[in-house]
Every structure is written in structure tokens, then in C-alpha cells.
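To keep things clear, I will list the structure first and then write my remarks on it.
What you see is the complex with one protein chain gone and the rest in place.
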Amino acid sequence: MQIGIVGLGRMGGNIARRLQRGGHAPVVFDRSSEATEALAAEDMAPAAGLADMVAKLARPRAVWLMLPEGDVTETAVAELGELLDPDDVVIDGGNTFWKHDIRRAATLREKGIHYMDVGTSGGVWGLERGYCLMVGGDTAIFARLEPIFETLAPGYGEVARTSTRKLADDRAARGYIHAGPAGAGHFVKMVHNGIEYGLMQAYAEGFDILYRRGSADLPENERYDFEVADIAEVWRRGSVVSSWLLDLTAEALGGDGRLEGFRGAVPDSGEGRWTIEAAIQEAVPTPVLAASLFARFRSRDEHTFADRLLSAMRFGFGGHIERPK
Amino acid sequence: MQIGIVGLGRMGGNIARRLQRGGHAPVVFDRSSEATEALAAEDMAPAAGLADMVAKLARPRAVWLMLPEGDVTETAVAELGELLDPDDVVIDGGNTFWKHDIRRAATLREKGIHYMDVGTSGGVWGLERGYCLMVGGDTAIFARLEPIFETLAPGYGEVARTSTRKLADDRAARGYIHAGPAGAGHFVKMVHNGIEYGLMQAYAEGFDILYRRGSADLPENERYDFEVADIAEVWRRGSVVSSWLLDLTAEALGGDGRLEGFRGAVPDSGEGRWTIEAAIQEAVPTPVLAASLFARFRSRDEHTFADRLLSAMRFGFGGHIERPK
Amino acid sequence: MQIGIVGLGRMGGNIARRLQRGGHAPVVFDRSSEATEALAAEDMAPAAGLADMVAKLARPRAVWLMLPEGDVTETAVAELGELLDPDDVVIDGGNTFWKHDIRRAATLREKGIHYMDVGTSGGVWGLERGYCLMVGGDTAIFARLEPIFETLAPGYGEVARTSTRKLADDRAARGYIHAGPAGAGHFVKMVHNGIEYGLMQAYAEGFDILYRRGSADLPENERYDFEVADIAEVWRRGSVVSSWLLDLTAEALGGDGRLEGFRGAVPDSGEGRWTIEAAIQEAVPTPVLAASLFARFRSRDEHTFADRLLSAMRFGFGGHIERPK
Partner (left out) sequence: MQIGIVGLGRMGGNIARRLQRGGHAPVVFDRSSEATEALAAEDMAPAAGLADMVAKLARPRAVWLMLPEGDVTETAVAELGELLDPDDVVIDGGNTFWKHDIRRAATLREKGIHYMDVGTSGGVWGLERGYCLMVGGDTAIFARLEPIFETLAPGYGEVARTSTRKLADDRAARGYIHAGPAGAGHFVKMVHNGIEYGLMQAYAEGFDILYRRGSADLPENERYDFEVADIAEVWRRGSVVSSWLLDLTAEALGGDGRLEGFRGAVPDSGEGRWTIEAAIQEAVPTPVLAASLFARFRSRDEHTFADRLLSAMRFGFGGHIERPK
């Protein structure tokens, strides 16, 4: 089916490509004309702007936004609210805060325009592997757009079937779900990313213990010089901790077991933060997810005011003198 | 090759079976004669006890212990130290504390007997999938026993090759490694389990956030009734958080999305605890691994003294009165 | 000076009393006429409602709200916005979310009415000890109301003077500060409570370690039967951990060293939660404050879905069977 794609970066461009390969007809636009032309050269219909895109799409239209979270997406949604007709659909496939989805859906609903939020996982690998899709919005519109979701999703692939599943609906096993009403898709994607932070930090801490086991600070007979690349590799087969993140870890360590090419000042996105806020709202204890977020915050500071205050208190009560800066 | 297997529980029995299938000749013993006879009925050579097993093995002998961690293993190692001859090997495949390996290896070395520690991951799945093996001990003995390790390990399987690996040694990619001298195998397995706790807790917290999102305590327009089984399933394909633990989660939730058959008082083994102690010895911050361990401790208490003391302090400063028990 | 006090619960009633003892003239109102009459019987001027109170106060008026956080306070502020005249002041002494202060101050400013937020610490002890006050709002209005703050605050008391202070302003040493513009007072009070959670949890965990040291699960020669009441008492003198919370701990343990009268399902207020959200907004790592909040959440659940999921995963990979409920 025909679909507009706005934002042709790493994610948006590949989404357009995967849809085209799947027999759909993307109309593409990026504010960088270079990006738009690149996809036009791959036989996709280019648009010169949102208005032009709307003009090129047949009704009822569907426009998929794949833009940076925040103001850029907000503005595009507002503009489309002006340009589209009743029964058209705006799809936000970016990393939007789920409460914004609830608000936007309500605003557009007043004009008869539909709004769908699609949590999209897959990164640079999605073009080939497919995208895991978590969709929020009205059931009828989910059904209308299902051919799109089906094409983007990975399908059964080689992943073993879950033996216990009793539900007639096998969409989840093909890589996409209708998670619930507006915001539900991004909520699930948010928690997905919160979990991702926790998983990553668990591996990071474990490998750090292995890495530092050769330290000269330890008693000589309790030191080991581990080949961490081999350890990551061996755990990929037959072990409880095997995962795609471990595969990536093995790739990284295989290239450089000391990871000296990385600085280790780790950014965080909104989703990790919103996950903790959602947990707090529900009074769900999430010590691991919170610790993972804090580890990223801490990775970006050299020394914090908190650290200095600890030093200052120690100085106060014990005359402990810290090494001057 | 010929090998003695002591301890024929879920793990030991299947190890014997996988070795036999691989063309090796296990001599088996369990203090339960029923367990020994079960394997004898599968054409393995039974032994009536450690002395009998030693008598039935040709020199240089190899005896693999697959016994409960602690006194049972300790006693068996000591007895074998009396029964075996120089150049024979004791292999501990259980969940032993790595410092005990260092001590035992030194004690047996005085008699010319070798000691190898083999961290073994695979659980009930190992018979078919193979066991991930992390081996500590002397290089020459590792080489001697390599046919055993090769048979037990999963082999390349269908896991994609790591593109960056430059090492000539592809043992890790076939599922077993020589991690270092005595204790190194169990040290790596210990950290493996520490990471496992962290991964499990990350998923558990995330799914808890999803599960409780339907709570009547939340504002009505911010509630979702998620189908958590579908969410686990959809994340198995194309998502960053896919893993074997997620596969198990999908299996569990597929059968009962509320997990009402489980009580949730979660045991912990020594390895999770020793991981934190090793981290503390190295001064490596491990907030996620520690939080995972504490979550298990907490899951087994109804209310702690700590909780009651919080209530008592609140009562003291604010006259906050807790609901009496 | 004359001041209206709305809300005559434990906190509001004592604030009125302390002001009256300090020579001020409170006009008091509570929606419970019983509460209003109780203070009228102590020679304070009663009001029949907000309108009556406004009528009884001379201009420029000051009305101090000491009401439950949330809708109750919100409604009272809105009503006063209708009743008051330009240059009058609304003071919110409750536990309001600081962003609400910013919003309310802006709304009232349009009518020329002033808004001050006063974080108030002191609990049931404030009548005698005085209240620690953290004030947000315009500097000029802070100055106008300063006689009120001065009376409510503890004054220098017997607390030793801080030797390093160079600031001419000694208000802080007398127990009240002008923290900044609208919301600043409640922001500081919020962090105060966040810290309080952390301090309480630190004591609670330490005493739990002492309390359980007599457990029969430990090796006999590593057990101690500690008299925890004595330990709390001895730390009150000459030790680094002495504090008012420790005094309260000693009081509680002195009465019942096992705290069997407390259930240990510990509530939390908004301030503990908002502190973590403020930290996340600033990207400040706050592992201790967050862990304290999560410990309270956890104290109120018997078993969580997260716990059950851990059990379910363990069952999946190892056939570990949890004891059924």
C-alpha cells in the first residue's frame, strides 16, 4: 500500500526500503534534499515537503514520521494536523514520550484524524532482520495498516516457536503487536529500552570483574589474566546468558579486548528515564533499571559534587586529607 | 576416552549420556544405587563406590565429580586424593567456590595428582544443546582432557560466527575454553551466574512495570491492560533485548500470563554472593549485580526488621501510625 | 502580626499556637468546626470559612495554608485567588510539588496577589522545638513575613555555631532561609525528605544486619546475640553516626528491641518520589535515595510479579521447582 515516510535517516530510510522491497509504495521526504534524492534514486516517489506529500497520497492517507524525539516530531504532527483530512492517519515511529501520544491522539481525534504510535526496535539491523513493532492506537486503524506492520516485522524467522502459547493471535510471533490504545506502543517500547539498559549494565559489570581480575592490587595467587573476548564467545553457546547483546559484546571484544577505542561517557535517551518515572508512578521497585540509568549519568562526570562532599565530610570528622587535585 | 562420573543427578547423568553418545566410555557411580543402575541399564559401566571406580579405570585416570557444592564435593575430593595415583586427574564440574579450587589443586599437587575445575552451564538443556564449559587448571591436562570437553560442548551450532575474532584458537566458538590456572574455570562460571542474576532481574522489573500498568491506583487515562505474554513474544524477534532468558520468559508467560503458579520466594546460590565479594575485593562497582542479589534476599522475607525500624522512626518523628499487624 | 491559618491538624494547630505564643494574632479556620473551636478556646480568633477569614484580616492580608497536599490545597489556593485583593499573600506551608508552586505563583501574580511556598519540617515536635523553614517567593514578601518565620523557626538554640560561616545573613543559623523564587522552598524541602529516606534506610539496613546476626542459619562461632537497643544508645554519644533519627531509633528500640508492634509496610510521600524525578532531570546519580524509595515500595508487597517471574525463569532453565504457594 501507499505510505508517506517523513525523516529518512538511518531508521527512516531503511524502513522505506524494507516497505518498497515488500511491495509497498513509499512517498518519501526529508528536510535534507540529499536524503530525499538518495531514495528517489532507488525508485521511490519523492515529496518536496509535507504539503506535497499529502498531495501525492491517495485518501485515506497514512504518513509515518521517523524523526528525532521532541520538538521536531511535535511540529510535524501539528503541521500534518492542518494538512490532512478526516480518516487520514499520522504514525509516529520515533521515540516519543507516551503521554505525548495520548495528548496528540486526543487533539487529532477532534478533527477526525487518527494517530498511531509505533515503538520500533531494530537499529541499523532492521533492514535485513526486520523491525520489532509495538503499536498503540485504535484497533480499526491497526487493522488497516497491518500490511505495513507485517512487512516491516521480522516474521517467524528461525526463532523457535514458544510451546505454551495458546492465543489464536500469532502476530507477536511474527514480530508485531497491537499493544493497546494511544501511547501503549511507545510505553512498551520505553520499558523495552529500560530493560535493555539493565541487561547492558549486567554484562558490563560482569566483564569488568573479569577484566580487573589481573590487577596487581590483588594477592598474587588470586589473580587471573582472563581473555575476555574468549569468555564472551564461549557464553554464546549453551549458556544461560546468551543473547543478542552478548553477540554484540563478543563482536566488540573480538576486535579489541581492552576496548581502548571507546571513551566510556555513555549517553542515555529519554526512554531510560521515563521508565523509572513510570515505575515510581506505579510504586514498582526497579533497583536494577535505576542503577543502570545512574551508571550512565555517572559515566559522564569526572568527579561529582557528591564525591567532593564525601571527601569534605571525611576531612571534617577524621582529618582524612584527600590528595589535592 | 574412559572417564569416571561421580554424581548422577540431572546434570551428572546427562553429562554421562552425552559423553557416551560421543563415543566415550563413562564409568558411573552415585550413592543412590537406583541412579547408578539407571545408567548401567543404558550400557554404561557402573561402579560400586569410589574405590571400585578407581579400580575400573585405566591410568592415567580421570574422575569427573558432579556433586552438590560444599561438604559433599570436599569429601569426595579428599577420598580421591587417597585413592588415586600420580598423574591421575580429579575434575570438579560442580559449583565450587574458586578459592577452594586453588587450595585443593595445591593439596593434590603434593601427591602428583592433577585437579581441574570446570564451570558447567547448560542445565536440563545440556544433553541436547551441549554444555558451555569454562575450564581451570594446567594446560597439559586441559589438552589431555580436550576430547571430553569437545564432546560435551555445543560446537559451532547455528550461532553466527563473530566477524572480528582474530584468535587462531576457535575453542571458544565451539563452546569451551581454558580460562586459566586452578580456580579460573569456576571464577568465570561464578561471574556468569552473577550476570545471569542481573539479566533476570532486569527482565523481571520491566515486566513488573508492564504488569502493574493496569492498576486501579493509576489515573484512568494512564492505564494499560497489557498482554504481557504477547510482549515477551514480540521482543524475541528483531529486538535488542532478545535472549535465551527472554525465550524462557515467553514460555512461562505463554502458559500463564499472571504466573499464579509461582510463589516468588527466590533462592540464590553461592555464585551470586561470591560474585559481589569478588567485585568488592577488586573495588569494581556492581550496583546491578548486587541489587539483583538483594532482590532475591528480599523476596524471601515477608517484612524485615529494617522495614519495621522505618515504621518505628516514622512513628517517632511524625506520629505516623502504621496499620497494626 | 495578624495571619490567617487554614487547616488546624497536627501541624497547622501547633503553628497557630507557636505564633500566638510569639505575640502574633492568628485567625484560624478548619473545615472541622471542632478543630476551629479548640483553638478558639485558646483565645485565637476563629473564622467560619475562607470568606469570613478574609473579612477578618486587615490588608495586606497573609493566609497560611496547612492542608493535605494535592486537590485540597489546590482548591483553597484557587478560592483565595477569588477572595483576596492585590498585594495580599497566600502561603502554602504544606508538602506541595514545587512545579505547582511555580504555576500558582504565575496565576496569582496576574491578579497582583503574592504566593509564597514554605517547606516546613518539624513534625509533632515543632511546637516546642520550632520549625525549620525553607521559603520560596519574592524577596520583598519574604521580608514582610519575616516576623512570622522568625517566630516559627527554632532560633540558635543550643546547636553549636558553624565556625566557617562568613555570610552576614545569619537567618539559616536561626532556622529559616529564603531559598529562592516560587517553588524554591518546596524544592529544598523535597530534597530534605529525599535525604531523610536515605538516612532512615541506612540505619534500618545496619540494624537489620545486627538483628539477624543471632540467626541459627549462621555458623555457631560467627553468631552474636546483640542488644540492639544498647547499640543505638551507645552510638548517640561520641560517634560519627549520631543524629536525631538515631535518637528516635534509640527511643523505639528502648521500648521494644524487636519492634514487634510495627508491621513494616512503609508508606512514602510524594516528596521522596519527586526527588528522584528531579535527580533524573538533572542527570544526577542518586543510587541511595532511589534504593530507599524502592525499599518502601517493596515493603508493602508480599510477593511481586517480578519475584514470580524470577521463579518462572529458574523453573524454565533449570527445572528448579519453587515451593508451591
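Each chain gets a letter, A, B and C, in the order it is written, and its residues are counted from 1.
Note that a contact is a pair of C-beta atoms (placed from the backbone, for glycine too) under 8 Å apart; a residue touches a chain by one contact, two chains touch by 3 or more.
The structure displayed is predicted, hence computed values, not measured ones.
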Shown chains touched by the chain that is not drawn here: A, B, C
Footprint left on chain C by the chain that the document does not show: 99, 102, 121-123, 125-126, 129-134, 153-160, 162-167, 169, 171-177, 179-181, 183-184, 187-188, 191-192, 194-199, 201-203, 205-206, 208-210, 212-213, 215, 217-218, 221-222, 224-227, 229-231, 233-247, 250-252, 254-255, 275, 278-279, 281-289, 291-292, 294-295
Touching residues (missing chain, whole complex) on chain B: 240, 268, 273, 276-277, 280, 283-287, 290-291, 293-295, 297-298, 300, 304, 306, 317
Chain A residues touching the omitted chain (full complex): 10, 123-125, 200-201, 203-205, 207-208, 211-212, 244-245, 248-249, 251-253, 258-267, 287, 291, 295-296, 298-299, 302-320, 322-325
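Throughout what follows, only the chains that are shown with their structure count from here on.
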Same-site or different-site touching of chain A by its copy chain C, using the half cut: same
Distance from chain C to chain B - Cα centre to Cα centre, in angstrom: 47
Centre-of-Cα separation between chain B and chain A, whole angstrom: 31
Computed distance of Cα centres, chain C from chain A, in Å: 38
Contacts with 2+ other chains: residues of chain A: 240, 283-287, 291, 294-295
